[in-house]
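Yeah, one chain of the complex is gone here, protein chain that is, but the others are all in their spots.
For reference, chains read A and B in written order, and residue numbers begin at 1 within each chain.
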Amino acid sequence: MVSLTIDGKNVTVPAGTTILDAAAQLGITIPTLCWLQKVSPTGACRVCAVEVEGVDRNMTACNTPVKEGIKVTTQSEALTAARKKIMELMLVNHPLDCPVCDAGGECGLQDACYELDAVRQDYSAVLERRPIRYDWSLLESDPNRCILCEKCVKVDHEIVGADAIAVVNRGEATIIDTVDGKPLNCEFCGNCIEACPTGTLISKPFKFRGRPWTFTVTKSVCGFCSTGCQIEYHSRNNRVERVTSSDTTYNNGNLCINGRFGYAYLNTPDRLTVPLVKEGGAQVSADWNRAMTGAVAKLKEIVAGAGPQAVAGIGSPRVTNEESYLFQKLLRDAIGTGNIDSEARLGYAQAQAVLQGIFGCTGASATIDRIDRAQAILVIGCDLNAESTGVEYRVIKAATKNDARLVLANMRNVKLKKYANAHLSYRPGAELALITGLMKAILDEGLENKEFIAAATSGFAALQGALASQQLASLAEAAGVSEASLREAARYLGKKKDVAVIFGADVIRGGGVETVKAVANLALLLGAPMAENGGIFPIEQKNNIQGMLDMGVAPDHLPGYRPAAAPGKDLWQIVAGIEQGTVKALYLLGCDPLATFPESDRIRKALARLDLLIVQDIATSELTGLAHVVFPGAAAAEKSGSFTTPDNRVQCLSRAVTPPGDAREDWDIIGELISRLTGAPHARSVAEVTVEMQEASGIYGGSCTLVDGRCSGLTKAMPAAPATYAFSAATVPAAPAVEPFTLIVGPIGFHNGSMSTRSANNLTVSPAGFVEVASADAARLGIVDGGSVRVTAANVSITGPAKVSSRIQAGTIFAPVHFRDLKASSLLPANATSVGVKVEKA
Amino acid sequence: MSNAPAEEITTEEVDLTAANHVIDKYLTLHGNLMPVLQGIQDEYGYVPRPAIDLVADRLNIYPSQIFGVLTFYAQFHLKPRGRFIIRVCVGTACHVQGASRIVETFFDKLHIGHAETTPDLRYTFEKVACLGACGMAPLAMVNDATYGKMTVQKVEEIIADYNQRPMK
Partner (left out) sequence: MEQVLFRHNKPGRPVTFAEYCAEGGFAALHKALKELSPDDVQRAVIDSGLRGRGGAGFPTGKKWSFVPRDLPGPRYLICNCDEMEPGTYKDRALLEANPYSLVEGMVLAGYAIGVSHAFIFIRRGYELPAANLRHAIAEAKEAGLLGRNILGSGFSMEIDIHLSAGRYICGEETALMNALEGVRANPRAKPPFPAVKGLWGRPTVVNNVETLANVPYIVANGATRFKGLATTPEGSGMKLFCPSGHVRNTVCMELPLGMTLGEIIDGPCGGMLPGKKFKACIPGGASTPYFTADHFNVPMDFDAVAKAGSRLGTGGIVVFDEQTCMVGATLNLTQFFARESCGWCTPCREGLPYVREILTRIEAGGGEPEDIEILREHVHYLNYTFCALAPGAMGPVEGLLQLFEDEIREHITKRRCPFR
């Protein structure tokens, strides 16, 4: 600890603390301009200069560490004059175009000028203009306004881990630009816009939409991926015009392209604004009463004729907990069927059941902020950038700021590779072999967490025995990696106090239950569950998959995971039931199985057999065209309720705008249907549903109180960790079949689900699907970049433009899951993320 | 503030064999980025874009770091330059000995300005800061050759001389 005096007050702080932070502890604010708490200090603007007794030059408070006994003065006439002079110098070349500058009203330079009383400009100069970069997508850069605080560059490099912009040139010619002077080519997360204190980097979609203070700002939660980032909707005239986040949020103000720009889907012309009903084969607009009356009558007729088991529902990870709760209530209580499931059946539901069995917890064993300080991290079968960007930022932070060892196991060369100490590029479908190999290597090298295993687990000997009979060499061969690389990875992960194991779709959807069990075994070997900073983290692309399962949108359990008395049909049984004619009515809530589900061709055929298809969604699609009744619902910005992340944070969303046209909030639609079916009164508010949901679940509680305008106080009880964690029996991995080509279908960072493909913003940087082919394969098959390529699996084909790339292994191709036109997942079998295919030039 | 955005670099076809040799030479050296870039600058007379990607890949560093470095130091150029680089010192000692007349004479004779290259890629002209030979002011250099006590007459002689020299 170091003691010093600031403005005559004594303070004691840990060594290494900056003068700025020490002053903050005393409640002394030193003005800053280029300082940004979440990145390394720059020290360039000199506004934070302070006097230190005995030192002849001023020191910058933001990057000068404290020293024992120093006496610091933060306010003096000389300092005030010097700070003011700096502002005046900054303004010499700053265009005073504030009236038409997007940052006007929220500009750090404006604020600093006011604060430091720089209200005159004695220095006149002929401004030399630099070209404004109008040619970038989503962002615009006006270097004339730049004060070179470097915040954008630091956020880009240190937080996002991109390499899109840099300080180039020198002296007065210094600017922030793309590294090669070409238009911006990056993740388009826009975090640099948020960091920019001036109007240099601005959002193009927001440009000229209005002065910042004229918008209503609603603090809410992002509705795209499951990171659960805290955001702010800025709306006017019932339109969301931008999304921001503040550095004081859980996510430190960092968003991804979906969070920041994806809001444009709200304003898509495809929005459903009125209920639709099918009449004589044609869909016509209807009022709510007519649509509901028709739907209820038909439901009653089917139940009367074929029994409640002829009705099924598929829910959605996009809707709120309250809505999921009401949806299962509608099916179970109002209709009387247990046939309810969701896309969680593609893997997450089963994975979460496995984890629950072993670790006691639902979803992750700890909140994701624990990843920040982990000492070793394994990311397996997961492109975090696409599946949960906010978690990726934390992994980058751990690897770069806290020197965590990172092992990446991915079939593809994904973004995290550049931070990885080891990249295990395994063969498609070889997740189980890889994990088993890692466990074998850990045991061979004696790197397992012996203390934890002895104290808190059972079944270790059996696992050890099972692994003893396996050869590392053959496991490595089956996984398609080298034995040495497995040992190396084991050394990075083993014998660490805090280990985080993060796994995503390729394990959860592709690998299946045995693979998830293996990941859990691996996590136990490494002692991940008891780590103070770390844990086991399943990753899911869609925001409320955890809350949806918590609410009992599953055939086998009720809200709060109480077992269902009579389990209903799961997703694939429902599809089979329709095919067999036993399921006659299907209610799809915010779920479009034709867009991104595996076997979508089969599902399409099945849907055509239904007597009643009710679709509740926000936009028109091929699916709504098939429906007998369409209920226009509301998007996340248009409703209230709560979401739960896989790491069990429950957060309220706040309504920023009202649903378009006659569309209604989904809880309201379902609530009225229940009322119409049962005669019970319809809930008057979401709050009422929340209370009912909390009681029914038994694990949700608390009440939402706003702290600084943001929801706080909702809770979800986590079951106590088991006394001992049980190792699962090891499954001997079979080497995956050798295919001439394997198609991997997965998400990309520019989109989330299919929702963002309705966002004009996202589409400007990622307009359509593609098929990524390795250069060597492309050359062999005569496929050129941008040329057409056909991919065939079993009897299904898709055709799309080729993207020839060096980031993918030969023999594998990749197609993004998001695009309705490409329908890449239609090639996949039910529970898989990869499939053997034939590839040819089309 | 007086500059255009960072020069936009056109993508070009470049034989990277020489660049690979340079990288091989320094691959294991601690702090090898500068010597590698300097070697490439020497080999090609500028640093071609594909070479930047190659360096980023082989030395495992961000292109942004390389671009930041390339645009910082005087030695590096992102576009091809003349066979003969004419530098006239405009440091203070040369300034007071009439360097500006020498500069203007070169401008007139070569029809190019500061930091410009003749279309035939024979000459690039630069005004430079003190070359550290103030005793010989005013001073000019053509590539590595130094010409002290420069006069207008000497400018013409130098150009006549270098006009005769081969381009390779």
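Just so we're on the same page, a residue touches a chain if its C-beta (ideal position, glycine included) is under 8 Å from a C-beta of that chain, and two chains touch if they have at least 3 such contacts.
In this text, all values refer to a predicted model and were calculated from it rather than measured experimentally.
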Among B:Ala18, B:Ala93 or B:Ile112, exactly one should touch the missing chain; which is it?
B:Ala93
Quick one: which of A:Asp122, A:Asp403 or A:Asp708 touches the chain that's been left out?
A:Asp122
Out of A:Val72, A:Met90, A:Val243 or A:Cys711, only one touches the absent chain, namely A:Met90
Spell out, residue by residue, where the missing chain touches chain A.
43-47, 49, 57-58, 60, 63-65, 67, 81-82, 85-86, 89-90, 92-93, 122-123, 125, 147-148, 167, 169-174
Contacts from chain B to the absent chain lie at residues 1-2, 30-35, 37-38, 65, 68-69, 72-76, 90-93, 95-97, 129-137, 141, 144
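Operating definition for what follows: only the chains that are shown with their structure count from here on.
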From the mean C-alpha coordinate of chain A to that of chain B, what's the distance rounded to whole Å?
48
Flag every residue of chain A that touches chain B in the complex, lowest number first.
93, 127-128, 130-131, 133, 143-144, 157, 163-170, 172-173, 175, 177-182
Within the complex, chain A is touched by chain B residues 1-9, 49, 52, 62-68, 71-72
